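One protein chain is absent from this view; the other protein chains keep their places.
Showing chain A:
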């Protein structure tokens, strides 16, 4: 193993919050974080400091990278406030300075050939799939999208989804938009219809498990972006074990943050993974 190329190594910088807007159940944050946007690849994430009281970092998918006039490239994150750290984060005014580390983790890998792909995203975790869809389209892969959420407020923009994909399926738990149900209810059928050879998914662990199983049934590859509790998010602490089957067929532990968060769905030992059911 050799050292990673410098442009692939993450940075730790002081960033600045440029804007924080509420959209449905989420907050869309725009950050300047010099150098990080330039290194972004879909599926990588940033770890943020969430105030002096919290020692562990908080991880967020990079949703968009934009080149704006005065600031160079900016990052966009989609945050659902549901605990101490995320609540602190979304209550910060524009201008707040934040320690930002990233881009962290392994990105989604793109298929070598032009094949149809299905992208499955649940709630805020659909965030990394939009830039992924763009990269796939640049490679002429037909992109189908399955977006899921609690209700309409928890869906990432369906409009934007229609721009980036050939076909879009929407499911909500309460049936307010799209079909009523969960990813697990519809994934087999959507997979069939899309004819996808590769499925990319980001969401809760049970959802990822369902997608990985459906992919196996359909003979497709799956790449799942896991969310496990991350303390350091940088690979230092050993606190984020994911049981997998290695190349040799024997079980071993990898780190969700540094060896993931994107892993092959057929490699994860779902029954032994925390939060899998």
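Observations on the model:
As a working rule, a contact is a pair of C-beta atoms (placed from the backbone, for glycine too) under 8 Å apart; a residue touches a chain by one contact, two chains touch by 3 or more; residues count from 1.
The rule is short, and it goes like this: contacts and distances are computed from a predicted model.
From the set "Substrate-binding domain-containing protein", "Dihydroorotate dehydrogenase", "Regulator" or "NADPH-dependent 2,4-dienoyl-CoA reductase/sulfur reductase-like enzyme", the protein name that UniProt assigns to the chain left out of the figure is "Dihydroorotate dehydrogenase".
From the options A:41, A:57, A:154 or A:209, the residue with contact to the chain not on display is A:57. Not every partner is drawn; the one left out touches chain A at residues 1, 3-4, 9-10, 12, 49, 53-57, 99, 101, 228-229, 231-232, 234-241, 253, 258, 273-274.
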